[in-house]
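Note that one protein chain is taken out, while the other chains of the complex remain in position.
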Amino acid sequence: MSQKNRIEGGQINRDKVLNFTFDGKRYSGNAGDTLASALLANGVRLMGRSFKYHRPRGPLTAGSEEPNALVQLRSGALQEPNTRATTAELFDGLSATSQNRLGTLSFDLLAVNDRLSNFLTAGFYYKTFMWPKAFWEKLYEPVIRRAAGLGSLSLKDDPDVYDKGFLHCDLLVVGAGPAGLMAALTAARSGADVILADEDFAMGGRLNSETLTIGNEAGADWAAATVAELASLPNVRLMPRTTVIGAFDHGIYGAVERMNDHLAVPQSGKPRQILWRIYTKKAVLAAGAIERPIAFANNDRPGVMTASALRSYANRFGVAVDRRAVIFTNNDDGYRSAADLHAKGIRVTVVDPRADVSVLKDYEVLSGAQVIDTMGRLGLTFVKIRLADGEERTIECGALGVSGGWNPNVHLTCHQRGRPRWDDGLAAFVPADLPAGMRVAGAAAGDLSTAGALAGGARAAQEALELDGAMPPLPEAEDAPVNITPFWYVKGDGRAWLDQQNDVTVKDVRLSHQEGFRSVEHLKRYTTLGMATDQGKTANMGGLAVMAELAGKAIPEVGTTIFRPPYTPVAIGALAGRHRGTEFHPTRLTPSHVWAKEQGAVFVEVGNWMRAQYFPRSGEENWLDTVNREVLATRNSVGVCDVTTLGKVDVQGADAADFLNMIYCNGFAKLAVGKVRYGLMLREDGIALDDGTAARLAEDHFVVTTTTANALPVYRHMEFVRQCLVPDMDVQLISTTEAWAQYAVAGPNARRVLEQIVDQDISNDAFPFMACGNVTICGGLRARLFRISFSGELAYEIAVPTAYGDALMRRIMEAGAAFDITPYGTEALGVMRIEKGHATGNELNGTTTAANLGMGRMVSTKKDSIGAVLSRREGLNTETDLRAVGVKPVDSVQRVPAGAHLMALEGPVDATRDQGYLTSACYSPNLGHHIALGFLKDGANRLGETMRVVSPLTDEVVTVEICSPHFIDPEGERLRA
Amino acid sequence: MIIDHPLLGPRDSSEFTYLGDASLIDRPDPAGEDASSDFYDYAYLRDNPAGWHKELWFHEAGDRSWLVVTRNTVTHEISKVELASDVARAQGRSK
């Protein structure tokens, strides 16, 4: 199809034709086009439907502030909703579809909403859908969700890759218009490390959209030459297609770089976007300004735009939105738009509400006039004007450019709660309180002339970097003053849009004011003015002005809503980076992982670790069969389990024993070298923190183990005690969790297996229960052996440097073959520790004390330790305190649910009658029935009592008998065998 | 945020773990006359000012040092960063 509205000039590449489709229809554009400019070149003004009323809409702007022209880009899993056609860079094969419509874009069935507009006014959700309650879920919400909304998600996995990255610079310049380019150039020439970021694919800012000259060059040519010089410097990083989205604490900026969005087929393995964290010493914000519209009746038809957008489409993209245009302006910049369009052969009429403007132009000027209405079902066809004398006149045209003045782009200056300041001369807010290290230059600072921008940019860079010397020579440029008479909306009965994205009209603001929503933040929430993808960049000022007028206040007294990051919408994928799916966090593999995989182990995530949960064999019907086999095999002969994941902290130094005395509630000073002791750590409030063992390898050397989950917090806690509480103790800590592969070998035949591996004598006499020491294995490999048992059996834990972990596991399996050694996983481990009554995280759950755990006597009164004092306080030491108990069902076929509560055998069941709760439960293959551990009030004195366990969650009630938590070998004979 | 580590210079706060009020260094004397109530205050009473605050941060992804960071909780301005062990010694926690 021909590009009927394409005119001469512009920066598009006419030799490079790009084909694309919109709603399935084929069009062509050129390299350098945006989707919006290409559609406009093809005579397509209608690009979307409005949020609430489904009014036909076209682009209002030519930039990222666009409220209307939101489309879905690409298809299938790559589909991206709410893409601004005004910033989407055209590529060959681009396919876009319009959104928020039922039927076709030109015949949207939901346009009926427009007829119901009296009903859909401000706060309509709050008022209308209150009653009856059941209707909300079943009727209102689905209907509203269908009708009101933007694009839709593909609901497929996003196949794109996103990265996060980190950059450092002396100066970050945000925006590559005249101010930003000059700032970057000044800084770069001084040798500073400079990053220049601009959201556009072409650097130059407004210079690309103007016919202005700088020196004796066209502005766009000067920009291109300056960019080329910057590109040649090694200390400059140019980042086009990069939006700086936030100004964070201490000079950190966030930015999204679009790497692949302009390519038809994303390159494999390459990130689509990169979310950069930029560490800056200083920053210059040169983000320019945004032209704001004026509200009048039916000001939202496709073809009605900001005047500067019409100018951009003509100058930069070579597009005449229509050959006949009207400019409605309250300021002199509107005349620049008129003159540029006129020069392109477009017939222009200017409508200026100011009565005193000169009408002596090459084109028609109607001073003292206002646009009062427009016509055209799917796009502008007529503009209705009220002239200075009150007469009305209608002009047939397809383009109406509106200029209500320019708003400096203060967004990033406010990200740390800074508030902008009102400037009467500009009739706009300008930056005031700036984040530390930030300077503002050019239009963003309220310097709207090109000369002002160049000088401001140079000055900002000089000040930021504290450069000596005079200002660099600046090329000559336009230096027109700002001449504006504030004019926000045309009075009248018709609907005049302030916020086109959210369908908020002047009437809505008036209504919300009448209903008492008078704070600007309330106005925003009640009317939705300034919400959604554009955050009201073209709408907020108009809304504030109307609100100020209604309240009889000046605009600065009304204030602005708070600007928050991000500056423009950011894909969730970019925020997630690579951390999604199985890469959500790093995976830690145990030293026996490869071997366990070969055995067909089923793995379970424990923290970041992948641990073998159980090792199924063929013929086993379910996991319970497997676990039962592993438990019985271990108790009857021997089993092996990888326990590397337990935290290990190396504690050395002359005061190492004193230090352990401090962090454990029980005593360690007298622990003999070559012995291990169980230790319980308390928090300072007397609650149990973690438990484990400490092995004394030498007078001044211990190895402390922690639970898997607490490895990091316990290490942190130990360092806290060392550095903050006992800074002059001679003790050194280092985490060695991953340095040692550690395996538990448990069962009556454990010694017979290890005797084949360990070079030293490990007989019961030479290496009794709770012994430990450095040994050698397999002919000389250094190793550590601990005679400790979590299962309750005769057991050892053997540790070797991790590189030997795989080999050792295979050797243990060989040595154990004669005893049918059975690898067991975390499930069997869990069953055996419950059978033995050993506590884990379920019992050390952040609410239990040593006394609750049945270890009250361990808390030494002869020494100071963390938590000792508060563990003795009255509230934790009453007669009805919880005590660890065991529980077994009276009817042995019944299951006992973990998490259930203990209640008296008779009587009502409620929280006031709660007697305790169960923490761990399992089926015990050794006992042939379910067992559980739990806490019961005064439990130690209630053994033998019959009670109910009640699980309201699963509706289970089971009669149980309270018993000792040590179901197996309560005397510990097996341990010592 | 950036924390200017006394040994390593400016480091991103994401490398640190936050604990809170640096008064945790002032652990009471367990043998003191009012040990019980002193420990109660120590364990449970924390200042939470809107403004300047001395806080403990742990350089977990760095040199594993505990730091005392003087930070304005409203503006996030940081005026001072010290090694907690130095602070502890200065407060008489030497053995």
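The first chain written gets the first letter, and so on, giving A and B; residue counts start at 1 in each chain.
Quick note on the criterion: a residue touches a chain if its C-beta (ideal position, glycine included) is under 8 Å from a C-beta of that chain, and two chains touch if they have at least 3 such contacts.
The rule is short, and it goes like this: contacts and distances are computed from a predicted model.
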| item | value |
| --- | --- |
| Protein that the absent chain corresponds to, by UniProt name, given "ABC transporter ATP-binding protein", "Metal-dependent transcriptional regulator", "Phosphoribosylformylglycinamidine synthase subunit PurS" or "Sarcosine oxidase subunit gamma" | "Sarcosine oxidase subunit gamma" |
| Full-complex contact with the absent chain, from A:Pro801, A:Gly841, A:Gly899 or A:Gly972 | A:Pro801 |
| Residue touching the undisplayed chain, where the options are A:Gly581, A:Gly780, A:Gly875 or A:Gly944 | A:Gly780 |
| Contact partner of the left-out chain, one of A:Ala41, A:Leu167 or A:Ala453 | A:Leu167 |
| Identified contact with the non-displayed chain, of A:Thr736, A:Gln756, A:Gln894 or A:Asn926 | A:Thr736 |
| Option touching the unshown chain, where B:Ser14, B:Asn48 or B:Ser79 are the choices | B:Ser14 |
| Where the unshown chain meets subunit A, residue by residue | 161, 163-168, 269-271, 274, 277, 279, 578-579, 583, 585-590, 608-609, 644, 650, 652-654, 700-701, 728-730, 732, 734, 736-741, 777-782, 800-808, 811 |
| Subunit B residues that touch the omitted chain in the full complex | 7-9, 12, 14-15, 60-65, 83, 85 |
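To be clear about the criterion, only the chains that are shown with their structure count from here on.
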| item | value |
| --- | --- |
| Approximate Å spacing (C-alpha centroids) for the pair subunit A, subunit B | 28 |
| Subunit B contact footprint on subunit A (complex, rising order) | 249-252, 279, 416, 436, 655, 684-685, 712, 716, 719-720, 723-729, 864, 868-870, 872-873 |
| Residue ranges of subunit B in contact with subunit A within the complex | 1-2, 12, 17, 19, 24-25, 27-28, 30-31, 35-36, 39-40, 42-44, 56, 58, 60, 64-66, 75-78, 83-85, 87-89, 93-95 |
